[in-house]
Each structure stands twice: as C-alpha cells, then as structure tokens.
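One structure is given here, and the rest of the page talks about it.
Removed from the display is one protein chain of the complex; every other protein chain stays in position.
Entry: chain A
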C-alpha cells in the first residue's frame, strides 16, 4: 500500500499574515510550516500503510522557495520520503495550476491512493483535491471522515451536512480527509533525527515536463479581482440574570426552533 499525501507548507498561522497589495495573494516569505490540516492526512496514511502491512507514505509538496521544514515535520511523523516541486515560476499559481503540478509530482512514484486535506488553511479554495483527481483520471472522494481498506477497495464514510454517506471506491483514488478524522501523532525525537536523512527529491518545472507559462501567475486563469474585509459579527444579546433569565433564553431558542 503506497500512499501519496499532499502537504502544503504555509506561513506560520501564529504570526500575522500579510497580503500583497497588487495580487491580493498571501505573502510567503520566511519560514513556512506544515499546514496543520495536512497532519490528519499524514496520520491517516501512516495508519493505513501500517494496517496494510507494508508500503510507504510519500509526501508531495510545492513551494516557490525550496522550503522543506514543513516536510521534515511530516517525515518525522513517519513518512518515508518527499517530492518537492520548487521553481520561481510557481509564484502566483492558482488552484488549477497547483493541481497540475501536484498531479505531475504524484506520478513520479507508484501509488494506490492520494490523500489530501479538504482545503488549505491559508488559501481555502478547497478545489485542488478534485482537480488532481480529474487530471489523474481517478475517482475523487471528498470529506472522508473514516477510511478503511477492503482488498482493492476503500470503504469511506463521507461527511455530509446531515450525517455521513458510506462510499465504496476502487483504488487508486484521491481522498480528501477532514480535520479531526484521526489524532495526528507528535513526532518523537527519534523520528526527528530519522527525518534528517530521509530523501526529499526537489524538482523544477522542467523536471516534470511543465512549462513556465502553464503555471504561476503567467498560467493562472483565476485572479483575485477585489478584496474586502469580512463583516464584523454583530454583538450578541446579553441577558442579565434577574432570576428569570432562563425563560428568556428558552424563548430565544424556541424562536430559533432549536427547542
């Protein structure tokens, strides 16, 4: 069982982010870290490979500046190796370009499944997983909250608004997993030391047979045309408890048809 996991390296969410005033894209300077939402996919892949009794987890990532520290985190968790596509021409890539690059990188190694997060924490388009599946000509199962293997099939519980769907899917397939689906392990010191010597294959666009005009700002078909601040949430209603507050709260909940 070989699984490719797409891992995005993003600016540290703990530090305040900044948008480029011209392109409205997030400024990606300095150190990047593994997107927390990808840690669930890494953990799920490690568990599936472990249960299958063999195989390995390969990380797939794309970053304009050759950054590897986020990948080292996932390697320390137990992934075997990583493929990093890094090329100055990738700056300003839209979701589809990203999917093209990741799909080409995924094809470098044999795989039975591709796992992604449902969306990244910095971009939030949520479209890349299905685009990868389309490019690779594979079935896509999004919002998986549980994945088990049954021979050459994946049995997947797919989160829906009202509950979950049970889906069976032939492999290979692209599966996007929701946060909280598994509990990502903390890397051990041994894992961190081992990650130091695990291979990260760094590729340029030409290594993947892609040209600069297909990707990055040059190839983007999607542009952010304007930007405005999210509306501040209205202040809630404050009920002072004069001994009868419960009645007002029940009345309010009844209005919402919650009770």
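Some points to look at:
FYI, a residue touches a chain if its C-beta (ideal position, glycine included) is under 8 Å from a C-beta of that chain, and two chains touch if they have at least 3 such contacts; residues count from 1.
Throughout what follows, contacts and distances are computed from a predicted model.
Per its UniProt record, the hidden chain corresponds to "Acyl-CoA dehydrogenase" from the list "Acyl-CoA dehydrogenase", "Molybdopterin synthase subunit MoaD", "Acetyl-CoA acetyltransferase" or "ABC transporter permease subunit". In the complete complex, the residue from A:8, A:28 or A:72 that touches the missing chain is A:72. Take chain A: the residues that touch the chain left off the picture are 72-73, 76, 185-193, 196.
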